[in-house]
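Every protein chain but one is kept in place in this view of the complex.
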Amino acid sequence: MSDPSSINGGAAVAMVGKDCVAIASDLRLGNQSLGVSNNFEKVFQFGDKTFLGLTGLASDVTTLSQVFRLKTNLYKLREERSIEPQTFANLVSSTLYEKRFGPYFIGPIVAGLDSKTDKPFICGFDLIGCIDFAKDFIVSGTASDQLYGMCESLYEPNLEPEDLFETISQALLNAVDRDALSGWGCVVYVITKDRVVKRVLRTRQD
Amino acid sequence: MSRTTVASEYSAEIQSTPIEHRFNPYSDNGGTVLGIAGKDFAVLAGDTRHVTGYNINSRYEPRVFDVGDNIVMTANGFAADGKALIDRFKNQIKWYKFNNGGKKLEMQSAARYIQQLLYGKRFFPYYVSTLIAGLDEEGRGAVYSYDPVGSYEREQCRAGGAAASLIMPFLDNQVNFKNQFIPGTDGKEKRPFEYLSLQEVIELVKDAFNSAAERHIHVGDGLEILIVTKDGVRTEYSPLKRD
């Protein structure tokens, strides 16, 4: 409870479906047990089909989202194309490891589709940038235990975008309801070849 | 406070607080338990792995017990305390019968009595999460859950122990249908509660434990489910992953 990554609370999750990926987060920002904001999104977009979920210490979440905006913008100027999820994952990893002995207290997750092949890509990191490549799902945040339990039992491979939305939503919703520091609204992005659908979920407000 | 202590590692940073030594009477023996109450039955399930740290002490150490009078019980956490509590309760049921002409101990009486056993050690608690399951006086399934010092509640379902945080939200979703709405109602109408059949509950329990075994290192080896119906207590065993 008294470690920096669980002061503000928050949860995020990403899943792979059939030719699609989904990434979702809650909307709470708190100060210990006191809720402060119900509009603190933890999913950020860097490029057409590259998304980053950032949980942990809110000041580091904001700082890093801006660091990555800077870095991806510079990348776009140099390369004249937006960054691929795979490339972005390595950028996140080296950015975090640079601060090996004074880390940011965050738990990033990356989700997206490769722009050439449209192949789904997801991965997660620990706070010093060790990449966790997964084929199915990635979880992060103060409700990570709950999310592991939900995803491990609800997930099945090759879900259509509509079914993937239901599965990731139910996983997140029920997980955050069992975590005192997460919740207060949820947002879900479903990324397919030719569209990104963002949905705001109706959730408990306690 | 000006005394300094150098940690045993090759650390350049000198600790300013003295090293504290103390006796720690508790340990964590892992394991996870789960109870679900049905319409006319109740189940109490637990994995059979017994651990300390990174070591497996036993791959088959039963943690859910038939304590008599159609009641099943588990006390998960610190195994020695769990064993002591269950033994003490079994013994007390025996004395209850001696003193009351073989009278059956009802669920709600058993529940209240366990509270007394736990609170009796308020300042040196049994380090366990306790669950009992059985049938109430109307024959409906009942599950009672406790905190280490005896605060208790009757519930539809409850997970306890190492992987409780992994299993509990799954139960909310699949037993009480939390966060589920009837399609087409625009999220206005909740999916109504309905009792699951015994078959469905057993399948749910197996899936919950298989999932927990995938992600929690203290869960695995075997799953033992004790099923209480009006005909008595039945046991089902199925293997879990052993890594």
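Read from first to last, the chains carry the letters A and B; within each, the first residue is number 1.
Quick note on the criterion: a contact is a pair of C-beta atoms (placed from the backbone, for glycine too) under 8 Å apart; a residue touches a chain by one contact, two chains touch by 3 or more.
Following the convention adopted for this analysis, contacts and distances are computed from a predicted model.
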Looking at UniProt, which of "V-type proton ATPase subunit", "Trafficking protein particle complex subunit 2-like protein", "GTP-binding protein" or "proteasome endopeptidase complex" names the chain that isn't shown?
"proteasome endopeptidase complex"
Among B:K104, B:R140, B:R154 or B:R215, which residue is in contact with the omitted chain in the full complex?
B:R215
Residues of subunit B in contact with the chain that isn't shown?
9-10, 12, 51, 53-56, 162, 174, 179-181, 183-184, 186-188, 191, 200, 203-204, 206-207, 210, 214-218, 241-243
Contacts from subunit A to the absent chain lie at residues 2-5, 7, 48-49, 96-105, 124, 126-134, 144-145, 148, 153-154, 156, 159, 162-163, 165-167, 169-170, 173, 193-202
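One rule holds for everything that comes next: only the chains that are shown with their structure count from here on.
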Rounded to the nearest whole Å, what is the centre-to-centre distance of subunit A and subunit B, using the mean of the C-alpha atoms as each centre?
32
Report the residues of subunit B in contact with subunit A in the complex, numbered from low to high.
163, 165-170, 172-173, 178-180, 187, 207-208, 211-212, 214-215
Complex contact set, residues of subunit A against subunit B
145-146, 148-150, 152-154, 170, 173-175, 177-178, 202-203
